[in-house]
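Sending over a structure as C-alpha cells; questions will come in a sec.
Here the complex is missing one protein chain, while the rest keep their positions.
Naming follows writing order (A and B), and every chain is counted from residue 1.
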Amino acid sequence: MTTSVETLEQLRVRLLIRFPAADVTLVTNPGSSAEHSLLFGAAHAREIALFLRDDSQLALDYCSNATGIDWPDKEITEVTKTFVPDPAGGPAKTVEHKTTHLQPGYLESVYHLYSMALKHGPVIIRVRTANRSDQVTIPSLTPVWRSCDFQEREIFDLYGIVFEGHPDLRRLLMWDEFKDHPMRKDYVEPDDYEWEPTAHGDVAERAKQHASFVAGGATSATASAADPGLISVTSPKDGPGSASPATPKPEGLKP
Amino acid sequence: MSPPLSALNSQLSTNGAPAPFLPSAPGPSVRAVHDQFHGDLLEVSMGPQHPSTHGVFRMVATLDGEQIVKLKPVFGYLHRNHEKIAENTTYLGSMPYTDRLDYLCSMSTNWAYALAVEKLSGQAVPDRAQYLRIIMAELTRLVNHACLVGFLFNDLGTSFTPLLYAFREREKIIDLFESLSGSRMMCNYQRFGGCRVDPTPEWLKAASTLVDNFPRFLDEYETMLTGNEIMLARTQGIGRLDPQHAINAGITGPVLRASGVDYDLRKVDGYGFYPRFNFRVPLGAHGDTYDRYMMRILEMRESVKILQQAFKELPEGPIMDPKAKIRGFRPKAGEAYGRLEGPKGELGFYLISDGSPNPYRYRVRPPSLINLTLLEEMCLGHTIADSVVILGSIDIVLGEVDR
Partner (left out) sequence: MSDAPPHPIAAPSGSSQPGYTPFPAAGNISDADRENLRRHGVLMTSFEELYNWGRSNSIWPLQFGLACCAIEMIAAATARFDIARFGAEIFRPSPRQADLMIVSGTVTKKMAPLVVRLWNQMPEPKYCIAMGACAISGGPFKQGYNVLKGIDRFMPVDIYIPGCPPRPEALLNGLVQLQQKIKGEKLTGPHAANFTRADKPSEYPIPEYGAHDLEPTKNDTVWAPPGQKS
C-alpha cells in the first residue's frame, strides 16, 4: 500500500519537529501511481534514516531498493517580452529577450523503504548530490540498512556517487580499472560497431562510420554484388552516384 | 531411519496471522583449530568458471585449512547493461529483455515489469488476464523450485540424478509454455494491460492434468531425498541466517521465510487476484540450508493448490484491456515501483517516465543480488564444501544478479 500525500506530509512535519536543522521536502509524483517521496538534505540523511528505522510507529526496517538517477544540466530558456514604445507615435513594438541559464544537474539516490514488522510501505526517500562533477558525496545508508550495501556499490560504479560511510565502496559490476560511470546520460560507449548485418536507427549511423560499411556510391554496389550477405544501408535518397564523404571516426571516450 | 514427513522442522502460518519472530539462533561460530599446525591463510578464487557457482559468479574465499574466514563475492561477469539498453528502447521493447533477466522464470519477471508499467500508467487489467497471470506465475514457481532443488543436490554431490528428475518436470511445464507463447524459456507473454495469447481449452486441460499429477513427483522426490541421512548431515545447521539480520539486509523470498519471518508479498501486497486464493505460507524454524530446501518443497505444494483453484475459477472474457494502448505508448511523467513475489524473492521494477516513449530510468530490483548480501556471514566458519551448498540454497541466477 502506498503512503498518501497527506500522511507523508504529516511524516515530514514530524521529522522537522524532531530534526529542526534538517532539510526535508516533499516531492510530489505527478503520475497515476501517486508515489510521493521525501527529499532529505545530505547533512542529516543518516540521522533521519536511523529514526525511520527505529521509530515504533514507522518501523521501516526493510530497505527494498536503492536506485541511482542522473539528472544532467538542463538549459532553460526564458523569453521575456518588453513593449518598446515607438517614438514616431506608431504602435508599440514587442521585443523579445531570450535568456538562457543553466539549471545545474545532480545525481540522486532513491530508497524504497518498507516495514516487515508492521507490513506497510513504501516510504520513498531521496538524497541528492550538489552537482555532477566534483561534489558527489552523500552519506551512505548502509550502516542503517545492510541491504544498501551492494546497491550503493553499484550506484557508485555506474553513476559515480561517492557514499561516505560505506564499509567497502568499490566497483561492483565493472572491473576495477574501469574509469567511466556508464549509466550517466553523457557516457559515450566504446565504438565496436564495425560489423552490423542488420543495422537500423542510430546503430546504422555508427556502423556507417566504419570502413566495412559504405553508404552510397559504386563501392556499395560492388560490395553487395560480391557478397550477397552484405546488407547495404544505403538510404533510398542516396543514388548510386553519390559518394559518401570521409567521415572521421567518432570522438574518443570521455576521459 | 528417516523421520516421518509430519515431523518436519517447519511451521505453517495460516492466512493473516503473523508468526512470531523467533529468538535469533546463535550465530555461526568460527571453529578455531587450536593446535601447533596453524599455517598461513589460503586465498582461493572459486569461479567464474566453476561447476557449482550457478553461472559466472566468483567467490574469493580465504581459508584457514578448510574453514572459511573471509568470503568476498565478485559480480559483473554477466553485466549485460539491461538498464542502459532499456533507456534507449520503448517500454514494450524491454519486455523480451526481462525474459533474459531471470532466465528460469521468464513469466513472472514479465509480470513484474508489466505490473510496474501498469502502476505507472494507471492501466487496468481484465479478470481473465489476472487469473492467467497467476497460473503462469505459479507454474513458473514450480519450474524454478524444482530446478533449484535439482541444482542443490548437484552441489551436494549427487552428480546428476535429482537434476534429471527435476528437469523431467521442467520439460513438461515448458512444453506447455512453448505451445502457449512460442518459446520454451523466453516467453515474452505479458503485456501492459493483459496477456498476449489466450490459452485454448485443450491447453488448460493439459495444464490442469499436469498440476494434478505434480504432487506425485514431489512425493517421489521427497521419499528419495528429504529424509536422506547424508542430506540431513550436510544441510542441517549449515548456513544459519538470523532473522533480524535477514530483514536488515533486505533478504526476501524463501530464504527469508526459512528464517521464520512471515513476509510473502502475495499476502502482504495482495497484488493481482492473490487475495482470492486460499494458500498458506510455509515458514522455517532454524534458517539453515535444510529449512531453505524444505521451503521450496512446501511452496511447490502450496503452488499446486493455488493452481488447482485458479483452473477451477478461471473466468471467460478478454485477455487484454480494450483501452490498452500498444502503439505509441507514452505514460505520463512520473515514477512507480512495482514489485511481486518472484520465486527467488521480491522482484521489483522502478520506472521513471518523462512522457517519452522510452523510460527515463529503468531499474530492476534483483532479489538474487540482495540475497547474496549475507553470503559471507552465512559461510563463515563452515568449510568450502558447505559454502557451495549454502550458495546453492540461496538460489541465484546470474542474469538477475548482474543484469
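Miscellaneous remarks
The definition used in the following text is that a contact is a pair of C-beta atoms (placed from the backbone, for glycine too) under 8 Å apart; a residue touches a chain by one contact, two chains touch by 3 or more.
Not measured: the values here are computed from a predicted model.
Across B:L78, B:L92, B:M224 or B:A385, the single residue that touches the chain missing here is B:L78.
Residue B:G55 is the one among B:G55, B:P126, B:G284 or B:P359 that touches the chain missing from this view. Only one residue from B:L63, B:L163 or B:L347 touches the chain missing from this view: B:L163.
Interface residues of subunit A facing the missing partner chain: 173-180, 182, 187, 189-190, 192-195, 197, 203, 210-214, 223, 227, 229-230, 253.
Residue-level contact of subunit B with the missing chain is found at 48-51, 55-56, 76-82, 84-85, 88, 96-97, 100, 103-104, 160, 163-164, 167-168, 170-171, 184-186, 398-399, 402.
Everything below uses one rule, namely that only the chains that are shown with their structure count from here on.
Interface residues of subunit B, counted against subunit A in their complex, comprise 18, 75-76, 79, 81, 83-84, 119-122, 245, 247-252, 261, 263, 268-269, 331-337, 339, 346, 348, 350, 352-353, 361, 363, 365, 369-370, 372-374, 402. Listing the residues of subunit A that touch subunit B in their complex gives 1, 29-33, 35, 61-65, 67, 69, 110, 112, 116, 119, 122, 124, 145-151, 171-175, 182-183.
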